[in-house]
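Every protein chain but one is kept in place in this view of the complex.
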Amino acid sequence: MSELSRTGYQTDKMWVTMGPQHPFSHGLWTLRVKVDGEYILDAEPEVGYLHRGWEKECENRTYAKIIPMADRLCYSASMTWSHLYCKVAEEALDVELPERAQYLRVIADEICRIQSHLMWLAALGTDLGSLTIFLWCLREREFFLDLNVRLCGQRLTTNYPRIGGVRNDMPYYFERDCMRVVTRFEKALWDIINLTDESTVFVNRLKGISYLTRKQVANLGITGPAMRGCGVDYDIRRDDPYAAYDKLDFEVPVLKEGDAYARYMVRIEEMFQSCELIRQAFNALQKIPKTSPYRLKVSRNIPEGTHMARIEDPRGDAMMYLVSDGTGSPYRLKVRSPVFVNVSASKAMLEGCRVADIPAVMAMIDMCLGETDR
Amino acid sequence: MPDDAMIEAPTRTDAEALIKGKFGSKVVFRETTKKNSKGDNEGRRLYIDTDRDTLYELCQYIHDRLNFEHIIAVTGVDWVDHMQTVYHIVNYLTAMVIEVTVDIPNDDPHVRSVTDIWEGANWHERETYELFGIIFDNHPKLERLLTPKSYEFYPFRKSYKLRGQPDE
Partner (left out) sequence: MGYDSILNWVTFDNPVNNAFYPFEVYNVPYDIGAKLWELIGGTLAWLINLLVPGNGVSTWLVSDAVVNALAIILMVIVIFAVGFIINLTMIWQERKVLGRGMDRRGTKIGPLGYFQCVGDGLKTFMKENVVPKDVDKKIYWWALALVIGTGVLAACMIPLSDRWFIMDFHAGILTIYALFALAPFFILGASWAQNNKYSMMAGFRAAELMISYEIPMLLLMTAVILQTGSFNINGIVNAQSEMWFMIPQFLGFITFFICAVAESERAPFDLAEAESELVEGWQTEYAGMKWGLIMLGDYFRGYICCGLIVLLYMGGWLLPGIGGTAVPELVFLAKIFVVFFFFILARLAIPRVRIDQILNAGWKVLMPLSLINLLLVVLMQTGGLI
């Protein structure tokens, strides 16, 4: 900050408290920033307003009852969280999923990823003061929520994966609907990109702010698109594959710039990749006979032991650590939320930015308080 | 190979051999019994039990030499007769996860913080502190994070009963 500190006269620094009710904080959390005029010298996030003791609550429930609870960890990426929970339970039971369930989970996850990223882009639009981006993104997101309704009857809290498979096979014509939505979306996303990337104002708002190096990102534990925008080539879907991701061919977008714009670009490219994944998964599903099982019968009790599973959430690296004692409910279930760690790094991200950059920088970690506070 | 050279992408066997060579009997490797889950079959998990005096040194070794740049989480577990902290550490290049488990006695719940190795462990340690009462020495700011500052109990300990949980 030395190049910013002025000589000759003394300026007063002040702490500004942003939140818990503030237009930029999408959810209930507080960011306290120390500013010198418009420059940020220090930042201190405060979370915990939504702490429900989720992990402790799970110790009180049977394994099956936790699936809908896992949905509630994040309102806009519920599918990946229930998937993650089912995955850790499956690892504990040591079962291999039926192939059909694997592909269905991939499809559901990628639908979830696209709609979560669209919610992020919409929020970024309002953060930068453009309501048009917001509404266009939400319009596109609506189609994916409709797909969720077709698949599992719910828009947001999907409750679709089950331990040992998925709740139901895909409905009639789901593939047709899905392909229509995806084809439409790939066009519509270009429309939105014309609003964002083609606008010098938008690009200038994001470019050159909040630089992070690869080392910093690794050390701070930032994960997800925010990490891949800083040059870390790491994606659990590809590097530690789960479900059917090892059978699908996709690219992991990685950019070396490390500023907010790179993080933005990574997310946009991820949406295109997700479309591609959905398409491939359907192609693969066609080769699997329709009568093949989509769900295994598994035991209610999970054998004693400790198990870890991780998954690529739209926001980053999600992990669950399950300690089971052989009974019908977990002994301890730890949730590693990507946003929880990403937000703890907000000081590194915000230092040297201007007050006007706070919404843009914080939008890049895509806050979701349900999983942060648990 | 020089003793302090960094190995960028160690395989599971490499890592196991190196850690064993460095720490000898202070670390115990656990084998997994899983057959079907993919991650273990492809050699991306390494389970280590150690004691709390070796922990910091081990973490430093894993970070500096074996290039495990990223800590996923620090987890606390209350085993009633003792506490436990679990560290999941990952290497970006091989996506291998090392799980380090450390036992902590109930009457002296102290363990060395790893925040100065991985800044990402900061909030996880704070969370584990406030929910389990495990004190992380040398932590830069060990304060309550999720629960109110006025709490004087540790809600995730087994001694804290939820409604509907039987009293033993």
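Chains: A and B, in written order; residue numbering restarts at 1 for each.
Following the convention adopted for this analysis, a residue touches a chain if its C-beta (ideal position, glycine included) is under 8 Å from a C-beta of that chain, and two chains touch if they have at least 3 such contacts.
Owing to the predicted nature of the structure, the values given are computational and were not obtained by experimental measurement.
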Displayed chains contacted by the hidden chain, counting the whole assembly: A
Touching residue (missing chain; options A:103, A:120, A:160 or A:202): A:202
Residue among A:84, A:133 or A:222 that touches the chain left out of view: A:133
Residue of A:23, A:153, A:171 or A:303 in touch with the missing chain, whole complex considered: A:23
Absent-chain interface as seen on subunit A, which is shown: 14, 16, 18, 22-24, 35, 38, 125-136, 139, 195, 199, 201-202, 204-205, 354-359
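The criterion applied here is as follows: only the chains that are shown with their structure count from here on.
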Geometric centre distance via CA averages, subunit B-subunit A, whole Å: 24
Contact set on subunit B toward subunit A in their complex: 33-39, 44-45, 69-73, 75, 77-78, 86, 88, 92, 94-95, 97, 99, 101, 118-124, 145-148, 155-156, 160, 162, 164-165
Contact set on subunit A toward subunit B in their complex: 47-48, 51, 53, 55-57, 59-60, 90-91, 94-96, 215, 218-223, 232-234, 236, 239-242, 246, 305-306, 308, 310, 317, 319, 321, 323, 331-332, 334, 336, 340-341, 344-345, 373-374
